[in-house]
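Take this structure first; my questions come after.
Now for chain A:
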Amino acid sequence: MTQNHQFEVVVVGAGGAGLMAGLYASKTAKTAVISKLYPTRSHTGAAQGGISAALGNLEEDRVEWHTYDSVKGSDYLGDQDSIEFMCQEAPQAILELEHMGLPFDRTPEGKISQRPFGGHTNNVTGKPVRRAAHAADRTGHMILQTLYQQCLKNNVNFYDEFQVLDLLTKDGKACGVVAVELATGELHVFHAKAVIFATGGHGRMWEITSNAYAYTGDGAAITFRRGIPLEDMEFFQFHPTGIYKLGILITEGVRGEGGILINGKGERFMPKYAPTVKDLASRDVISRAIYMEIREGRGVNGSNYIYLDVRPEVVNKFAALDGRTNPDGSPIKVTAEELLHKLPDIVDFNRVYLGIDPMTQPMPIQPTAHYTMGGIPTNRYGQVVVDDQGTIYPGLYAAGEVACVSIHGANRLGTNSLLDLVVFGKYSGLKAAEYAKSADFTPLPNDPTAFASQQFDALRNGDGKENAFDIGRELKKVMFDDVGVFRIEEGMKNALTKLAELRERFKHVRVNDSGKTFNTELLNAWELGNLLELAEVVATCALNRKESRGGHAREDYSKRDDANWLKHTLITRKNGKLEISYKPVVITKYQPKERVY
Partner candidate 1 sequence: MEVTLKVFRFNPDVDKKWRYETYKLEADPTDRVLDLLERVKGYTDGSLAFRRSCAHGVCGSDALRINGKNSLACKALVRDYGEKITVEPIMGLKVIKDLIVDMKPFFDNYKKILPFFINDSPLPADGKERRQSIEQRERFDDTTKCILCACCTTSCPSFWASDDYLGPAAMVTAHRFIFDSRDESASERLHILSETSGIARCHTVFNCTMACPREIQITKAIGELKLAMVTGNLE
Partner candidate 2 sequence: MKRTLPISKRGLNFETIMWFFTRLSALAMYGFIIIGMIGALVMGARMNMNFADVMRWAFMSNSTHVQSTNIPDIAPWANAFWRLVASGFLLVASAHGVHGLVVIADDYLVKPLQRNVVRLLSIVMLVSIGLIGLYVIWTA
């Protein structure tokens, strides 16, 4: 039995962007938010460090500096008009969150407190600037909770634990989605005027990842299967500090509070790679630096990890050496108690998973897959743009990590992800509701659930020769080894061969659970299908881009090549073949120049 629903706006995904979109759309349009998890389980909740805006609560800061830092952070691949827009909106967005009750940490005057973060600088002095508004080290958690609470207050319709399987289109317009209710296994058709995808990234395709199990790129894969292109998929951020082997994130806030990276010889190595801001350089820069140290045999115990040291005596020693001071000019002197207070969750992770206390021991860390810069191409209002001409796909919107505005370009600046989802979540919600008011319902296609059912049937009817769990593990391994922090042509070709093999083997997978109730085996297999689809896209785009830029670092083309590659990649599948085209980068004020920290 298929159930039918009709809403003006349907939001897929209930993380920060989805909730923000749902909240704003529901103010004027009949809105449903569909999520495969309970909204408070979304991965926005794992974001730790902060959300940036040039509020200038502790020291001078300007929107232009924030804009420039973001452009520079993106390695000049971000669209500057959109970045300007976002940085302009940032202070208002954060105040709006505060007005919704978000419990930010406070300054002594009672204003929102801010802390330094990687890549955020005073453009005049080049010194780090306090720009990341934060609530301890669980800023994302607070944003997610606050937005969910506000949605409850505004009586947004939630469909929790509904997995969206397919986007419905007719006559070149989006007209709804098909979802399966996990609890019953029944298909539901949501007929809508506007569909907003806010489903997050695909970080689960790498072995060491800070991302949730849920991060399987569902939204990107669904739209891609329906012919919508994907943009800049080769760019994926590896966060420098993940807990060794587990990949659990150690926030950049640790370095914001003065934490130092130490190699196996006990040396601080970042000054070699980023002489000015040192341990607070951009994420891609630090991830590469860590890899270089490890490759040259300076990992801890010759192994593939290094230390992040936030013991108070170390913090104080290097703060004095660097000449960093408090806002009032006094030298920085932190105590274990203060650090504990500012970084409680980090201390907790270390205690639980490693059995160490960061106040007395350094933390073993390695780079971990973290953030999808690419995704569904959109403009600054969340409208999906399908080509290099700016052609809008009617009724289709995307926001958050699944979207590529492109704000983050080749490398996202820390804290800009939370800002991205708040700002663009809001505008996509507003725009979708506005569109829904002016448009009529596009009729549903005949047999709307056909494609979704067909995908499920394929998984149920395989010959069972292959094990999905093994395919998933091999996928993660090959992606981390060959399409990871450092990339080389040979490796990526190898990866593509392996991925083709895995895709072939995936056809033999059979789901043994034939039940309808919470058939998580079926859903996990379907999610693996999405990852395989996107992995091929990522590897193809990465192989295609013959330069190093931001998160995409190639050993065979180690320099940035603005002459040939200052452009966005667009990829689509036509007649079963992946096809790549390009889109120009919008440059307004900031001409590309060499990126040094």
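To be clear about the criterion, a contact is a pair of C-beta atoms (placed from the backbone, for glycine too) under 8 Å apart; a residue touches a chain by one contact, two chains touch by 3 or more; residues count from 1.
The candidate set was assembled so that all candidates are chains of the complex that A comes from, given by their letters.
Everything numeric in this text was worked out from a predicted model, so none of it was measured.
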For this session: Pick the candidate that touches chain A in this complex from 1 or 2.
Result: 1
Problem set entry | candidate 1-facing residues of chain A, complex | 37-38, 40-43, 45-46, 95, 98-101, 103-112, 135-136, 138, 141-142, 145-146, 149-150, 152-153, 183, 212-214, 246, 248, 345, 348-349, 352-353, 467-470, 472, 511-521, 524
